[in-house]
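All protein chains but one are shown at their positions in the complex.
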Amino acid sequence: MKIGFLGLGQMGSGMAANLVKAGNHVTVYNRSPGKAAALLEQGATEAKSVADACHGEAVITMVADDKALQALAFGEHGIIATLPKNAIHISCSTISVALSEKLTEAHEAAGQRFIAAPVFGRPDAAAAAKLAVVAAGPAETLADCTQIFEAIGHRTFILGDKPPIANLVKLSGNFLIASVIETLGEAMALVGKAGVDLHAYLDMLTSTLFSAPVYKTYGGLIAGNKFEPAGFAAPLGQKDIRLTLAAGEHLGVPMPVASLLRDRFLTLIATGGENLDWSALGKLAAKDSGQ
Amino acid sequence: MKIGFLGLGQMGSGMAANLVKAGNHVTVYNRSPGKAAALLEQGATEAKSVADACHGEAVITMVADDKALQALAFGEHGIIATLPKNAIHISCSTISVALSEKLTEAHEAAGQRFIAAPVFGRPDAAAAAKLAVVAAGPAETLADCTQIFEAIGHRTFILGDKPPIANLVKLSGNFLIASVIETLGEAMALVGKAGVDLHAYLDMLTSTLFSAPVYKTYGGLIAGNKFEPAGFAAPLGQKDIRLTLAAGEHLGVPMPVASLLRDRFLTLIATGGENLDWSALGKLAAKDSGQ
Amino acid sequence: MKIGFLGLGQMGSGMAANLVKAGNHVTVYNRSPGKAAALLEQGATEAKSVADACHGEAVITMVADDKALQALAFGEHGIIATLPKNAIHISCSTISVALSEKLTEAHEAAGQRFIAAPVFGRPDAAAAAKLAVVAAGPAETLADCTQIFEAIGHRTFILGDKPPIANLVKLSGNFLIASVIETLGEAMALVGKAGVDLHAYLDMLTSTLFSAPVYKTYGGLIAGNKFEPAGFAAPLGQKDIRLTLAAGEHLGVPMPVASLLRDRFLTLIATGGENLDWSALGKLAAKDSGQ
Partner (left out) sequence: MKIGFLGLGQMGSGMAANLVKAGNHVTVYNRSPGKAAALLEQGATEAKSVADACHGEAVITMVADDKALQALAFGEHGIIATLPKNAIHISCSTISVALSEKLTEAHEAAGQRFIAAPVFGRPDAAAAAKLAVVAAGPAETLADCTQIFEAIGHRTFILGDKPPIANLVKLSGNFLIASVIETLGEAMALVGKAGVDLHAYLDMLTSTLFSAPVYKTYGGLIAGNKFEPAGFAAPLGQKDIRLTLAAGEHLGVPMPVASLLRDRFLTLIATGGENLDWSALGKLAAKDSGQ
């Protein structure tokens, strides 16, 4: 399959590499240059512009936020303007529900096809093709993307025919992860101040009721104070909570823990945590308790 | 081993049955009568008073709250007054850190031994001997309890020589469970109002990052609106959050999500949820969003 | 002075009437027709379009939200396009800090002058010329507006030369009012459930430490359950908290009570309070307590 891939950050570069490995012809593009070297060695082609990457059957986008995707999609010579009719735009970024709705309409108006397929997993999972893909869009289009999903992930979850629903579900998932970070942080501040060893505590939790990757991964980072380098930086977590709250406001759903997380991210970033992993949120309770 | 067992509720009756099954001589007691019938058939003996159950090498208590345990332990002809020197009181109830400290001192003064060994698991796990036991106390005493822990659970976690630490850790665990209920409830209110099927959503979560029993169990109850009969009633959840907050206050640890859970339990109980399972907390976000 | 007045809602119609009364030539405009009748009788002139009201020395805008003001200001034949050079746009609406920044720049680029002058007070204060005017902008321009501020209010507070600061301060004030509504609501839920008469309670508060109009006005509405007709409807309150939080996010300031108010407004509106006065927020605590 001839695929364009836009966005070669920590996540995108691993995903693009796996698409090459699966035998696709992949043309890669990144706004800031110098990110493609390793991929070119693995067999990818470099695009000199967004339009250059929009000549195939599909184009995949994996960028940091709404603003970046908006520029790629709606800019002059952008995706909407240059993608062939019937070709597919697969949006893997974690973006707002509102932008996903806008893209759904714009691609339809342009005779192109659109799928939202955000992914769960950190950079190591992207490199290992172990992402979980949460996809939504017309069934036939989804079927045409099967090998792509299989190349980048190990599980695909289909959430119906409306792309924005996949984005909403992805945001809700990031909200749940941030909730685990915050609540583990509070529990660890409590038992830690009483002298309990945090690694032993985490081992107990994850051997029993809390035996899920989310507790192991983030609990380990909090217990070990390992917030650099950031696998997912605090401002990205802040963005996702903002988008979750915006979706909740649009739907009329109050989410008090999400509101708390919003304030926590603001505090983390305003007090020096801008470059830390979002799991550094889990240290605020300890800090507030004087530890 | 000659063991007294006090408290034959949903949890205690399963635990006592497993102790009988493991070959111990178990003398059972419950404040309100009529709870012992099945256990007597299985081979237990019935005590007519607390003191009657305190003649063996160990007595186990599994009751609803501080008040109930205080009555058993400090009442006239209670455990402190009647347990032989060197015999062991194993407290499995979820009680306050403060009461655990008081019991530690009182048993030491009386020449008796004391272990705090609260358990994680719902009534079905108690019946199946699949509880997780979180124990703390002097190493030698813990060693003498090994077969008891193995009879009632499938994992034992030793948390040092100070019994109250086990109670603190147990409370923190219940706080984390309640946090999962609340945050899943918020996420489900969000995606549910957008039309996502809650069971499919839960399946997605628990197949990936959130593949832990706590998400499966409580997510299933929330998605299915199954809050009766209560496996663990709302007022018990409220009590555990109260005790968590009290421990946090004593240690000087602010826990904002625990504070939120406190208000949620108050709302749940004040608006008709007194007899529901504590997982009914997970419906308040949907209710507040007009669903 | 020749003044255009755009926005004849509950607030604007009172303000425009006072400008007429003070001897100004006032040309009024409202997007939806039929609001000008009373003003015309008092001596105002009706504009048929936005541009029609932009021929004088100043134009005043008093509309519901950013969207409405954006349409007036940036629309084809809007204020920016038609106001004479050196004429003043006085923006009295409660709008976002971001829009105020955008207007500051756009008017400067167009050679016009811009003042932000949001007001405190409900419709009765607008009618009685008893608003408090919070104004910011270049000193000379402010001086040229003195008689306008005096015509509509009884106090003017000058907050420096940057218009957006006045909008920020106005938003912070509405946040403080909403905080009074929420906290009075919680206090009244507490003492009310114990049987204390709410009017007597309010009388005690407002005779002592809390002797401010904000407690008298909103306390009276809450105690008396008088939420219709809305002097300031719940969705407007929700909007102001949203703008406060947005300003806080931009500046990096976490505001936990504002976050709570956001959730409260969502709950109020999602559960049937869309047309009530924003003081109906003060009944949610009573509702959550089963009263």
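Read from first to last, the chains carry the letters A, B and C; within each, the first residue is number 1.
Throughout what follows, contacts are C-beta pairs under 8 Å (C-beta built on N, C-alpha and C of every residue); 3 or more make two chains touch, one makes a residue touch a chain.
Model, not experiment: these values are computed from the prediction.
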### Query
Out of C:M1, C:A22 or C:V214, which is the one that touches the chain we can't see?
C:V214
### Message
Among B:G56, B:G192, B:G248 or B:G282, exactly one should touch the missing chain; which is it?
### Response
B:G248
### Touch residues of chain A, complete complex, unshown partner
263, 266-267, 270-272, 288-290
### Where the unshown chain meets chain C, residue by residue
120, 132, 134, 155, 157, 159-160, 165, 168-169, 172-173, 175-177, 179, 182-184, 186-187, 189-191, 193-196, 200-201, 203-205, 207-215, 244, 247-248, 251-258, 260, 285, 288-290
### Query
In the whole complex, what residues of chain B lie against the chain that is missing from view?
242, 245, 248-249, 252-256, 259-260, 262-264, 266-267, 269-270
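The rule is short, and it goes like this: only the chains that are shown with their structure count from here on.
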#### Entry: Pairwise touch network: line, ring, star, complete, or other
complete
### Task
Report the most central chain, judged by the distance from each chain's C-alpha mean to the global C-alpha mean.
A
## Note on the structure
Rounded to the nearest Å, the gap between Cα centres of chain A and chain B is 38
### Task
Go ahead and note the Å separation of the Cα centroids belonging to chain B and chain C.
53
### Task
Just give me the whole-number Å value for how far the CA centre of chain A lies from that of chain C.
39
## Note on the structure
Multi-chain touching residues of chain A, meaning two or more other chains, are 248, 252-256, 260
